[in-house]
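This structure is in structure tokens; I'll ask about it shortly.
Removed from the display is one protein chain of the complex; every other protein chain stays in position.
Every chain is named by a letter (A, B and C) in the order it is written, and numbering of its residues begins at 1.
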Amino acid sequence: MSELFTLPVLLGILYSGIRLATPYLYAAIGETFAQRSGVYNLGVEGIMLMGAYTAFYVASISGDLWLGLGAAAGVGAMLGLLMAFVSVTLRAEQGISGIGLHLFGLGLSTLLFKTTLGGVTSISGFQPVRIPFLADIPLLGDALFNHNLLVYVAFLLVPVANWVINDTTLGLKIRAVGQNPAAADSLGVSVGKIRYLTVTVGGVFAGIAGASLSIALINLFQENMTNGQGFIAVALVYFGGWRPWGVLGGAMLFSLVNALQLWIQVAGIELESDIAVMLPYLLTIVALAVAVRRAQQPAALSKPFERGEA
Amino acid sequence: MSEATSVVTRAAARSAWARRLQGWQGALVPVAAVVVALMIGAVVLVGLGADPVKAYSSMLEGAFGSVSGFTQTLVTATPLLLVGLGVTIAFRGGVINIGGEGQLIVGALAASAAALYLPLPGVLLLLAALIAGVLGGALWGAVPGALKAQLGVNEILSTIMMNQIAIQLANYLLRGPMIDPKEVEAGTRIAQSALLPADSWLVRLVPRTLLHGGSILALVMAVAVFFLLWRTTVGYRIRAVGLNPDAARYAGIPVKRYQMLALILGGAFAGLAGAVEVLGVQHRMLEGLSGGYGFSGIVAALFGKLHPLGLIPASVLFGGLLVGGDKMQRSVQVPDALIVALLGLVVLFVVGSDYIMRKRAAKAQSHE
Amino acid sequence: MNTSARTPLRELKMVDIVKRFPGVLANDGVNFDVRAGEVHALLGENGAGKSTLMRQLYGLYKPDSGQIIIDGQPRVFQSPADAIHAGVGMIHQHFMLVSSLTVAENVALGLASTRGPRLDLDRVAERIRGLAERYGLKVDPSAVVWQLSVGEQQRVEILKALYRGASLLVLDEPTAVLTPQEAQELFVTLRQMADDGHALIFISHKLHEVLALSHRVTVLRDGRLVGTYPTAEMTRADLARLMVGREVLLQYDRPPAQPGETRLQIDGLWAIGDRGVDAVRDFSLTVRAGEVVGLAGVSGNGQRELAEVLTGLRQPSRGKVTLNGRDVTHASPAERIAAGQCAIPEERMRTGVIKDFSVLENAILCDHSHRPFSRNTVLNFGEIAAHTRRLIADYAVKTPTAETPIKNLSGGNIQKLILARELCRKPTVIIAAQPTRGVDIGASEYIHHRLLEQRAAGTATLLISEDLDEIRALSDRIAVIFEGRLMGVVDAATATAESLGLMMAGTRQTE
Partner (left out) sequence: APAAAPTSAPVPTAEPQIIEVTRVVAGTPEVQVITATPPPAAPAETFRVAIVMPSSTTDMAFSQSMYEGLLAVQREMGGEGAMEIAYSEGMFSVPDAAAALRDYASQGYDLVIAHGSQYGTSLAQLAPEFPETSFAWGTALDTFQAQGVTNVFAYQAEAQQGGYVLGTIAALMSESGVIGISGPVEAGDAKLYVDGFKFGAESAKAGTKVNVSYTGSFSDVSLMAAAAETHVAAGADMLTGSSQSVVGAIGVAKDQGAYWFGTQWEQTFLAPEAVVASQVYDWTGIIKDMIASHQAGVLGGKSYTLTFKNGGLVIA
């Protein structure tokens, strides 16, 4: 057990945890916007897959990673719009539309993968960028400041999202629409427009989350490569109490424990592998149960808005 | 007075009529939505060089057009119906149960363990295994239920996490304590339990098919859940808590207890689905047994408008889509992924069409 | 953002407005107009179509036919944004506030900021203070809305409209939730606004307010226009007759009380409110069989919390409650119900009914697990339907059928059903909180009669109301609460409006 608590191991866990957390952060921050405005998008997983595929495909045929990233964001936006259309305009039950979107993204990304790529290939993705000075900090420097660009951006997104939600006029509208859409509507705030916007932004971030896997962290596309990360991202929004900093906490907790359980196995500690794999899920629940911090969910979450039904 | 009564009864008759008409048309719209989705699929099929007519006729034939196809549809619909019942109860109680997958797995594990290890004769063994499945699923639903009631942990989060825990638990048990001793002996170590004693199997209904007694059990359960929700005080309370917890509390209903009960019952039905899969289809517990029914059951439940009786045709329709989709993949040899994507479109279109329907019904009513 | 530059509207006309809902003709060819500088009252029973008419004026509904004409120009409002733009503001019957946001945030919502994308809440707060000063609307811009009293919330609503430069203000039952004092303050504000050239539409069920405030009055009945009259030419009785279509008795015949044994006893009760501070402090009161004890007080002085403690929704921190001799201090709602207490909740839509349940299902909300409505957990719909029909007939509840979802009923009819449901259980103690809030005079009168019937039958009633007229009309003894404390209990027969007003303002009873 003591093997685990050596400095290099802890730094290794930190490094892996940061990488693992990256796609969760994008997806969960995007979902935070959607949920703060009252829309619950369970289709994040499907959008991530389409983002991952698109980024990889475009980057590998064009040789331009940025183009790939942009394409992933674009596809994410389109799927976000689709979700918005179904859940906002058509006022469909949001959970089921999300599952539909997930299946659609899963199927389409695999189909495209098979017809355009035929099999797994790899590319050279975004390379680590050592941040001058910071990366030279002894010990911590390498674990924290030697990542690729998309990793840094994911973490920067947290304060930015926090600022947008809490300190801007747009954020005020988003919060109001998620809490009391009738009140927002009565002041001329277009509930539909705001929700379209947030769900689309959520889609963009989910697309980028996928891209972060396929062109920055793992640098290949494999069918269903997200393997449920989108669903975990949705769960992390709940964990984070609909606040960007909370989401960051949840994503880091989950990812660090995941990195830790791999270390437990690698270090040869007596623990059944299946039990080790359970740990992040178990601890996420325990963390929420023990930290008695009961954030109220946006009052209008998952409720379609119809004028005059107040 | 008499005039007033007649007005009341006339209005009642009219609104009942409107409701019936709405229900009838309501059934047509999802079908139309499915057709539109399939038309988009046809374009893709042509793009992939497959014959859409052949594809869809084989799909229809594979799902509904032959004894083997239709029985397979019913076999698939059975766990969907059971899981869907659980989802329905939970939803009606105002809690969202995404944990069907994990509850189904734990139910299947518990049912197998009971069938393997309990020294019971004949039909008692089957009964015990079914009950064990129900209890296993209920336990897996009770954990998020208790966490929600006692500590306010959001059930969407906890049920998603519980799914993963159940999968790993099954991995552990099936390669360790519960593994078929023969696998260890042969050195192949396939992660599955031993074959269950034949006493515990559900009866097969049609020879040379997998159709089993579990389907009848599921139908009975659908009616039972309908009865539970709309004809008993327990169901009344569950629905009251789901629709307005504040008013329910004011009226003396212990809200948290009923939210927890809704999750437990939700788990129990998913667990029963797991038991039925083990006892009716596989006759042993193995990896991959759930077939994703824990998720598909949610879709089926929502297709069925969260109504136990609506769920019966909905699960047959959805089961048919799954079975017919696979058949289509086999017959025109397009990637399985196309079927998955199509299914996604169908789901999106069907939920989307619901609103258009409601709008039209409301308009029709205000202009009559 | 230049709100003052817009020319204020001079005259607004609504012509031949027709609006249908499924099964209801809510407005049937209504004509209505209002001018700058005038207060125009809109009267009608519950469900007469007042709110519906106003919601069309505010762009929330589109008329099926008819026109809205502002200063001679026909206008079509697709949404509230259009209405706001045309200078219309509306204070809704149910407040349209985001309770998790601050006052300033609620006011700034949807408006451009002077700082581009960033919020400029400090400037908004400053302007709010300016407006508040001018119209006497005291409120703290940085307070979070859910912490405000109802009266304060209403001021926020008015500020929202003023801030947007509304020159026509619709107030849908603004006084339903106010104390007389607060209503008086509001009237000062409204008169000031009218003098400033605003046009005001004022909806109320309280005839004396209409008489005191408005210049003209329009009466609706069953969606149809009855007429528009200069207020000065009308009396209270005239208005009541126009609204209800019959004479309305506005006084009750009340034999002297013959109080029996103590039914409800509250001893030294303390309770913590939502804001984390004590809301009920050392409160003691006794209610005996056959009497009505009124609890008067300005809203937000602990009445709500007290009612919640008495109904088992809130745990008291200290003290004791005895119901029919049993200690029920920590009993659940169900246990209190079983012990013979019934309650009429303050917020009927939130706690009184389940709006998606049918009338029938709502009728058995507390009794569903008792015979004859259920037996071994199986519901007996024959009995339930018969029972519901009886309630509907006995209490004259207007509903298409017993299967109709209760949300389709008007507020007054919902309130009647709640009353019917609770009183038919033959309670020994009634906790009635704001039983006629927002209910029209016909229905109010009806409800009052029913409560007095209970008194005659020997029930102990605690009547919590912010409507002093109601308290005085029904109570045998009047208790006054201020900042969670009991200011005193006086005999209703001898209490004067002045002495009660003083106690409600925090002066302890001296005798």
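One rule holds for everything that comes next: contacts are C-beta pairs under 8 Å (C-beta built on N, C-alpha and C of every residue); 3 or more make two chains touch, one makes a residue touch a chain.
Everything numeric in this text was worked out from a predicted model, so none of it was measured.
Student: Determine which of the presented chains are touched by the chain that is not presented, and list them.
Tutor: Its contacts among the visible chains are A, B.
Student: Just to verify: which one of A:12, A:38, A:70 or A:230 makes contact with the chain not shown?
Tutor: Spelled out, the listed residue whose C-beta touches the missing chain is A:12.
Student: Among A:153, A:267 or A:295, which one touches the chain that has been omitted from the display?
Tutor: A:267
Student: Pick from B:88, B:103, B:154 or B:171: which residue touches the chain that isn't shown?
Tutor: Touches the omitted chain: B:171.
Student: Which listed residue (A:62, A:166 or A:227) would be found touching the missing chain in the intact complex?
Tutor: A:227
Student: Counting contacts across the full complex, list the positions on subunit A that touch the omitted chain.
Tutor: Per the touch rule, subunit A residues meeting the hidden chain are 8-9, 12, 15-16, 19-20, 23, 110, 113-114, 118-122, 213, 217-220, 222-229, 258-259, 262-263, 265-268, 273-274, 276-278.
Student: If you put the missing chain back, which residues of subunit B would it touch?
Tutor: 62, 68, 72, 75-76, 167-168, 171, 174-175, 182, 186-192, 195, 208, 210, 277, 281-284, 286-292, 322-323, 326-327, 329-330, 333, 335-337, 340
Simple rule for what comes next: only the chains that are shown with their structure count from here on.
Student: Suppose each chain is reduced to the average of its Cα coordinates; what separation in Å results between subunit A and subunit B?
Tutor: Computed from C-alpha means, the inter-chain centre distance equals 28 Å.
Student: From the C-alpha centre of subunit B to that of subunit C, how far is it in Å?
Tutor: 45
Student: Could you check subunit A for residues that touch two or more other chains and list them?
Tutor: Not one residue in subunit A touches at least two other chains.
Student: Mind pulling up the subunit B residues that touch subunit C in the complex?
Tutor: Those in contact with subunit C are residues 8, 11-12, 15, 230-234, 236-237, 239-240, 243-244, 246-254, 362, 365-367.
Student: Which residues, counting only subunit C, touch subunit A once they are in their complex?
Tutor: 55, 58, 60-61, 79-82, 84-85, 90, 92, 94-101, 105-106, 108-113, 117-119, 160, 164
Student: What residues on subunit A touch subunit C, complex-wise?
Tutor: Going through subunit A, the ones touching subunit C are 167-173, 175-176, 179-180, 182-190, 296, 299, 307-308, 310.
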